[in-house]
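For this depiction, one protein chain was excluded, whereas all remaining protein chains were kept in their positions.
This part shows chain A:
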């Protein structure tokens, strides 16, 4: 259908950023960066930077609203569609087109606001923010500058702290506001041909800009807060939250000061597309600013970009010098009014308005509540609850296993944390891709609980289940003859053989070195492929070597 855009917009596929699919990867890497964060103070003292200086970090997070259509038009929202294939007349800013607010986007913002303990404004307004940029065809962005949809919230997040990094440290960051606004298109600069290619597929996609107050002090905290937000958004379904696909974009406002003194000059760090880089970029920027201040210099109020290769932040080419966005009310959108069920004005169809109380009632279980419930219900460790909730689908997996087994949840969590996650990580798989289903694992745990297999055999069976997903644990026990051997006569014979063939060890035991007994137990297990009842073996060997 479109347009005369083709003059400038040349069809060419935008290169996708290398895909980091798994939220678990970025999550795990946060912890790597936390360690950096902890190491930092030592570096500071080494460099004679005044120790009491601290970093101050605020975040502006753009979360792309998960909806089928854009914020003000009916074009589809899809990642990596052919360039300019999802562009309505409004998105291309054809003259005479008008914005029509997408209710789904409003609901998403309200749900997100409620989940972040915000006050939902029953009346909010839209504004135009003007600047010329090729991928913003109207010359302005519609946003909510004066009166946003949600204000004054909090986000509680936690990270692992302490010496062993196994203590859960909980903190809170204030949410200043959540505003609805349009996303821009994408520009691709072709320096070789000195032209710019524009893809408007993203232009007009709904964003929630979540503004966090400068309540954080290092990259680790920021990354943890973002991770928590990501989990909340995903639980709500209001944003898919994939940073590498740009569904969640974070700008960090960073400054340094000595506590009690006014905040320092801040810089804005942009261009961060993973939680790992977020932590690194912030820590680098704090360090950089501290060094400047320490050396008697002044931090410039500027926008900096994070360079993934060097791990540094570098000044961004200042787009248009001093910007005055010339904000103005958007005249084509009446105030956005929200209601509670009992005060829908007469004449309004309740199915056509957004009801705050109804959305509140429909909120799903949020990660914080979920963790507390897991600890409470199953008696697992708080850090385990974190890992369960952080891995997409892992809570469901764990709970399914628990439901199908008589084993204590604390035993199940061991299997899930060690065997399952270990194997998943090794092959870079998501929980949903696990070849071992929850019921297969449950069956395995049940066999172990019933004393039908040894724990070492159980581990072996898990490996087999992983390799051949169709089979059941029981089947493998039979096929590989892994059932626990507790036939006393049979074990007596095997033990006797072992005792007879290891005279030196037997002598050592008899002379008082009881630890050598384990060596003999190991030999017995070797001959029984690890399926001998370990308690029985021990008592027999003790008798035979006494």
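One rule holds for everything that comes next: a residue touches a chain if its C-beta (ideal position, glycine included) is under 8 Å from a C-beta of that chain, and two chains touch if they have at least 3 such contacts; residues count from 1.
One rule holds in what follows: contacts and distances are computed from a predicted model.
**Q** Just to verify: the chain that's not displayed, which of "AP-1 complex subunit gamma", "Cytochrome c oxidase subunit 2", "RNA polymerase II transcription factor B subunit 2" or "Glutamyl-tRNA(Gln) amidotransferase subunit A, mitochondrial" does UniProt list as its protein name?
**A** Options "AP-1 complex subunit gamma", "Cytochrome c oxidase subunit 2", "RNA polymerase II transcription factor B subunit 2" or "Glutamyl-tRNA(Gln) amidotransferase subunit A, mitochondrial" narrow down to "Glutamyl-tRNA(Gln) amidotransferase subunit A, mitochondrial" for the missing chain.
**Q** Where the complex has a chain not shown, which of A:78, A:326 or A:488 is the residue touching it?
**A** Per the contact definition at the top, the residue touching the missing chain is A:326.
**Q** Which residue among A:95, A:345 or A:470 touches the omitted chain?
**A** With A:95, A:345 or A:470 as choices, the missing chain is touched by A:95.
**Q** Among A:196, A:446 or A:544, which one is in touch with the chain left out?
**A** Going through A:196, A:446 or A:544 one by one, A:196 is the residue touching the chain not shown.
**Q** Name every residue on chain A in touch with the hidden partner chain.
**A** That gives, for chain A, the contact residues 1-5, 7-8, 89, 92-101, 128, 130, 132, 134, 137-140, 196, 198, 324, 326-328, 331-334.
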